[in-house]
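Every protein chain except one is present and positioned as in the full complex.
Take a look at chain A:
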Amino acid sequence: MPRHSRYRRSAIGIVVLTAALAAACGGPGSSSTQSADAGAVLTQKPTCGTDPVTLSGYFETGFPMTKALTDEFSKQFPNVKWDIREDQFAVITQNAPRMLADDPPDLMRLPQVSELVKDNLLRNLDGYAGVFGWNSWPASQLEQLRMKPGGGARGAGSLFAMGLNFSITGVFYNKTLAARIGMTTPPATLVEFDAALAKAKQAGITPIVQFNGGATGGFAFPLQNLMAAYGQPGPINDWIFQKPGATIDTPPNQKAAQHLQDWIKAGYFTADANAMDYAKMMSEFQAGGGLFMFNGDWESGNLDKQMAGKVGFFPLPTEQGGKVVTMSAPLTVGIAAKAKHADCAAFFLNWVATNADARRIAVQVGGSHPMGPADAPMPQIEQGTVTAATLAAGARIAQDNGAMDFIANATGSIYAKSWTPQLQKLFAGQQTPQGLLQSVQSDYKTQVGS
């Protein structure tokens, strides 16, 4: 008996203690003060000096470009050494806030910046932008990285990150299979593209290899390309940047979702798209398993190596053809608010965009268009390669001002928790095009509101 009651007493004690602890100490985390960091006004261009400096970097695994860039930088500026840590992008995304708060690197590959800016974890780069002249570059290059200090809509305001280059997305095609259906040049209008899909289907070729499995629904690529084909990039960007009152459920987007459903119903996608991940899509496409694939130019270098001369690229044409609009995003890198060598890091970012060797690396190793002024010299690229095709498309988009951010970047969880399940349902015939947009919009509202 006494033993029993003692146990009971201690059990009650633990519960009371827990409750007391929970109630007594305040909430976890720091109370966020509105940032006053407006970006120091600089009068001189910062440099890395002449004393030995070790820059710390946290970059993405599997991208040889950062290694090539940092090596080249050390070659040109021997006093700079690097302390680099690499992880998968998903790992970086999850760890970004903690890393920036607890162990701030000088340079870090970043996911979408808005939540990081809200928590005051990133250095305001306005001072550097002013003194280095970044503001005179084509505005669309840096638009996605601008925000009001302390949070708010993206797309305007202070600069909080930079790009190492900028990627564009579009349609890759297998030239061997294209020849079989008599397609010798990329389609110029959406109608021509539809005709090519139908011909491929008739010829027994899988028209589109596209992943849509797991937590990343790859159908967001064709969907957003179709949105651009039917509408303007402006309203889509407004929605992604969380401008007040923006909606994704617009008439052009409804047409786009409807068009995507027509493709699904016509059987243009691989039958197991909902079980296919990104890696499997790449191996299927490289094995000649399909005519088209919606993807980005980060694969250009890879495809030039694996299927040399056999792959082409074009941005999805609009309804009537003409102006080119597609998703384009900088390979985002930021400087931690508490970085030790912010000036040197900023100097490096400017060097990446303006130094001829660095620009060559951005193209040859990275496969994407370098950042920087519109008239900066472009490195030579062998004609007929995918890289040449994506670079040309990148230049076209800059000219047409047709760049937009990716609909998956609107909030931290919109991709995994809204677009992906909804697109998987659309593919399985369990969701309508209207329902898809309505569901995503309602999720978006709760996420932005909270």
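Couple of notes before you dig in:
Heads up, the rule we're going with is that a contact is a pair of C-beta atoms (placed from the backbone, for glycine too) under 8 Å apart; a residue touches a chain by one contact, two chains touch by 3 or more; residues count from 1.
Everything that follows uses one rule, which is that contacts and distances are computed from a predicted model.
According to its UniProt record, the chain left out of view corresponds to "Raffinose/stachyose/melibiose transport system permease protein" among "Alpha/beta hydrolase", "Acetolactate synthase", "LrgA family protein" or "Raffinose/stachyose/melibiose transport system permease protein". One of A:Ala273, A:Met307 or A:Ala336 touches the chain omitted from the figure, and that residue is A:Ala273.
Among A:Gly213, A:Pro315, A:Pro330 or A:Pro433, the one in contact with the hidden chain is A:Gly213. Across A:Lys67, A:Arg396 or A:Lys417, the single residue that touches the chain missing here is A:Lys417. Touch with the chain that is not drawn comes from one residue among A:Glu86, A:Asp119 or A:Glu319, which is A:Asp119. Hidden from this view is one chain, which touches chain A at 18, 21-22, 25, 27-32, 93-94, 97-98, 101, 115, 118-119, 121, 212-215, 271-276, 412-413, 416-417, 420-422, 424-425, 427-428, 430-431, 450.
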